[in-house]
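First the structure, which I've put down as C-alpha cells, then a few questions once you've had a look.
Just one protein chain is left out here, and the rest sit where they should.
Chain lettering (A and B) follows the sequence in which the chains are written, and residue indices restart at 1 in each chain.
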Amino acid sequence: MADLTVSQTPSASARKGDTTLGHIAYVLKDNPVTMLAFAMLAFFLGCAFFGPSLVPYDPLATNAARALEPPSWDHWFGTDNLGRDVFSRVIVATRLDLTISVAAVALSFVIGSILGGVAGYWGGWLDAVLNRFLDTIMAFPLFVLAMGVVAALGNTVENIIYATAIINIPFYARLVRAEVNIRRNAGFAQAAKLAGNSDLRVLAVHIFPNALPPMMVQVSLNLGWAILNAAGLSFIGLGVRPPTPEWGIMVAEGANFIVSGEWWLAVFPGLWLMLAVFTFNLLGDGLRDIVDPRKRT
Amino acid sequence: MLTIKDLSVAFKTRKGEVNAVRGISLDVGKGETLGIVGESGSGKSVTSYALMRILDAGGEIRSGKVTYGGIDLRAASERDMRDIRGREISMIFQNPRAALNPIRRVGHQVEDVLLRHAQATRQDVKAKAVAALEAVKINDAAARYEAYPFELSGGMCQRIVIAIALACKPQLLVADEPTTGLDITTQKAVMDLVGDLASERGMGMILITHDLGLASQYCDRIAVMKDGLIVEEGVPDKLFTDPQHAYTRKLVDATPRLGASIRNLLPPEMRGPEPEHKVHTRPLLEVRDLVKTYPGKAGPVHAVKGVSFDIKAGQSLGLVGESGSGKSTTSEMVVRLQDPTSGNILFDGQDIATTPSAQFMRHAMRRDIQMVFQDATDSLNPRGTAASAIAEPLARIDRIRSTKLAARVSELADLVGLPQPLLSRFPHQLSGGQKARVGIARAIALEPKLLILDEPTAALDVSIQAIVLNLLVDLRAKMGMSYLFVSHDLNVVRLLCDEVLVMKQGEIVDRGPTATVMDNPSHPYTRALIEAAPQPPEPVAARTRKDHDHDKRHGPDARSCARCL
Partner (left out) sequence: MNARSKMILGRVAQAIPVIMGVVVISFLLTRALPGDPAAYFAGPAADEASIAEIREALGLDKPLFQQFFYYIADLARGDLGTSLTTGQAVMSDLAARLPASLELTLVALLLSCAIAIPLGVLAATRPGTWVDHLCRVLVTAGVSMPTFFTGIVLIYVFYYLAGIAPSPLGRLDFIYLSPPHVTGFYLIDAALAGDPETWLGALKQLILPATTLALFTLAPIARMTRAAMLSALSSDFIRTARAAGLGSRKVLYGYAFRNALLPVVTTLGMVFSFTLGANVLVEKVFAWPGIGSYAVEALVVSDYAAVQGFVLAMALLFVVLNLIIDIAYALIDPRIGLK
C-alpha cells in the first residue's frame, strides 16, 4: 500500500508541533518585525495592568511651581501647563485607552459573528436584510458616524465604546459571512449533516471555527483602529473629559502649546498613542502571515 | 531538436531544499511527440517549466544542459529566452480559463503574442489573430475575437490558449496536462486538434499527463517519471506489453482498461480473489420522476428533469455523465442534502423525500443512507482529527461515547486499512489516499444500507485509485451495502457496477446492465462517451507475444519447459 509508507512517523503530536508551532516559529524567524510587535504588546499590557501603581507622580496632581517644564530627570516627559507629570499621565492613560478598544472590539466581534454567521449560512432574505443594514452603516464615513452617535447618546466613555463597536460590526459581519458562505457547501459541512448534526450545530461547531484565523487578524488590526478612533473622538471633545488622562485629550491640550515651542505636551502622548496603534497593526500583519495559507508550504 | 541532459531542479522551501527533478535526460525529435507520464509530485511539470525557464520563485536549475536546435537554453540570456518562448517553443496549460487574462479580449491576447514576435504589423495583426483562431477550428472566429474568457466554455478557452501558443508557428509545443478538468468528449476534441495541428505542421510535442492511457494514444514515445527520475522510456505498446520497471508495471496495472478486472488494477502480489457480492431482487431504493429546478437569473434552470430508477438491495448502480448532466444533483437529492422540486424517493418502501433535508438528520433512515464525497480533502474539517471525523456520526446518531466510541473508531480504521497512529492526525498531515480512507470509514461507520459514492477517486493518483476501488469492493462484499457510484469515468464504472445509467442534461439517456451498455452502446451519446475515453493498449497482446516468443524458443509443444509453467 504505497500511500501508507509515510505512516512510520512515531507520534502524531510531534508532527502537529512540526506544522503549527513550527510554522509560527518559521514565520517569526522570517519576520523579526512581528517578533518586535509581540514584545511591544507585552509592554503595553504591562503598562495597562501595573502602570497606575508604578508611576512616579499622581497623574492628576497639579504643581503650579513646575508648570511647562521641558523633559528632565525628574519629569521624563516634562510637565504640562498645570505642572502635572506628563510621563505619569501617559502611562496611566494606557489602561483607559486599551479598555475602550478591547471592549468595543469584543462587542463588535460577538455581534458581527452572529449576524454574519446566520446570514452567510442561511442566505436568502436574512442575508439581504443584513446586507442592507450593513450597507447603511458603511454608507457613513465611520468616524463621522461615531461622532454622530456619541453626540446623540451623550458624552461618556460607555458611549464611545458603543459607537466604536457599531462602526466595527460591519467588518466582522462581512468577514464571517464570507468565510461561512464559502464553507456552507463544503464537503465537511455536508458530511457533518449526514452525521446527524443540525444546521445550527454545523454552523457553530464545524464551520465557524474555521473562520477564526482571519478573524484574529481583523481583531488585531481593529484594536489599533479602535484606539485611534477613541483618541480622535476625545481630541475633538467627545467622550472622555479632562482632567482624566487620555492620549487624545492630552494631544489636544498640548496642541495649543506647539506653536510656542512646548512640544513635549503633545508629542509624548501622541507618540505613545502611535506606538500602541503601530503595535496592533504590526501584530495584525504578522498574524496575517501566520494565517495566510499561501505562506504555508 | 530538443535535448535535455542530466537536468536537476531544486526548490527552496522552509523544510530545506527539495530536489524536484534529479538528473533526467530526454530528447525530442522534429515532429515527434514525447509523453511524460507520472503521478503528482513526480516532477513532470517542473521539467517543462525548467526548460522554458519559467520556474516559480525559489526554483532553480542546479545542473544539466538543455539544448534546442543548437542553442544552450540554460546559458541563453533572458532576452533571448523571451524570443524563443512563443516563437520556437510554446506551452499550453491545464485549467484553460485561468490561463487567460480575465479582463482582456481573447483576440487581443493572441495579438500580443503576434506583435511581440514581430509576426504581424499593426495593420494586419487583427486579420492574423483571426486566422490563428480559425486555425484551432473556432467557428465564427471574428466574433470570438471580441469575447472575454469568462464568456467562453472551458473547451473553447483551451482552444484560445492553443491559438496563442501556436500563433507564431513554433517548432515545439509543451502541453502540460492540457485536458485535466475538461469533460471526456471535450478532452478528445482538444487532443485530436493538438495532434492534427502537430502533424500538419511537423511540430514536435511534449505531452505531460498523469493519464497513461491518454499518453499511449497520442505519443510516439513515453517517459515515465517518478520522484524526479525517469524510470523507464519507450514506445507505448512496449511500455504496456512489457514494462521493465516495477513502477511502470504498477502504473500500467492501475490504469483501468477494457478486459481487466478490478483486482488486476493492483500489483500482482496484492491481488486476491475478487469477492462476490449478492444482489437481491428486492428494491432498496426507488426513485420516481425526480425533478430539480433552480431559479436562475435567465429563467429557471432544469438541473434534473424527471428521472426514475431503482437500486436493488446489494446492487451497485453506476451514474455516468459529464459536467452539467445533473448526476451530482441527483445523488445529493437521494442522500437528502437537497430537496427535490418534485418526485418521490422510496427507501425500503418509505418515501423519504417528504422529510425536508434540513430535518432529515433526525430521520430514522439517516443512518441507512450515507455518502463518500468527491474531494476527500474538502470533506474533512481542517480543524478536526481523523478520529473525530470518523467518530462524528457515531456520537451524533448512535450516541455512543468515550471508550466504546474509541474502540469502534479503531475498529473502523482497521476495516478501511487506516493505520491506528494516523487517527490522531489532522487532514493536512494525511496523504490523499489516507484522507479517502478516513472519508470511507466515516461513511460506513453506521453500517448504512446505501452508500452514495460521488467520484470518490477523481482527485487521486491512479495507483491510489486502484487501492481505494478495491477497498470499496471488499467492503461491499463484507457489509452487503448497495452503491450508487457517480462518475465520469466509464472504465471505472465498468469495473465496479452491476448496472449503469447514463445522464445527459438532466435526463437518463441510456440504462442497463453494465456489460450490455458498454459493449453494445445503443444510444449515440453513450457511444460518443465510450469512444472518447482513451483506451490503452491491451496487455493481452503481451501475453500473445510472450507465447509467440515462447513458441519460437521451445517449439509448439512446450510442456517440457518448467519455467513457462
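Miscellaneous remarks
Definition applied: a contact is a pair of C-beta atoms (placed from the backbone, for glycine too) under 8 Å apart; a residue touches a chain by one contact, two chains touch by 3 or more.
Only a predicted model underlies this, so the values are computations on that prediction, with no experimental measurement involved.
Here the missing chain is touched by one residue of B:Arg85, B:His277 or B:Arg425, and it is B:Arg85. Chain B meets the missing chain through residues 52, 54, 56-57, 81-87, 90-91, 93, 95, 98-105, 112-113, 116-117, 148, 150-151, 161, 164-165.
Hidden from this view is one chain, which touches chain A at 30, 33, 132-133, 135-149, 151-154, 224, 228, 231-232, 235-238, 248, 251-252, 254-255, 258-259, 261, 263, 266-267, 270-271, 273-275, 277-278, 281-282, 285, 294.
As a working rule, only the chains that are shown with their structure count from here on.
Averaged Cα coordinates give chain A a centre that lies 46 Å from the centre of chain B. For chain A in complex with chain B, the touching residues are 1-4, 6-7, 9-13, 15-16, 19, 26, 186-188, 190-199, 206, 209-210, 297. Across the complex, chain B meets chain A through its residues 13-15, 250, 270, 335, 337, 357-358, 361-362, 366-367, 370-371, 373-376, 378-384, 389, 392-393, 396-397, 417, 419, 421-422, 424-426, 428-429, 431-434, 439, 442-443, 463-464, 467.
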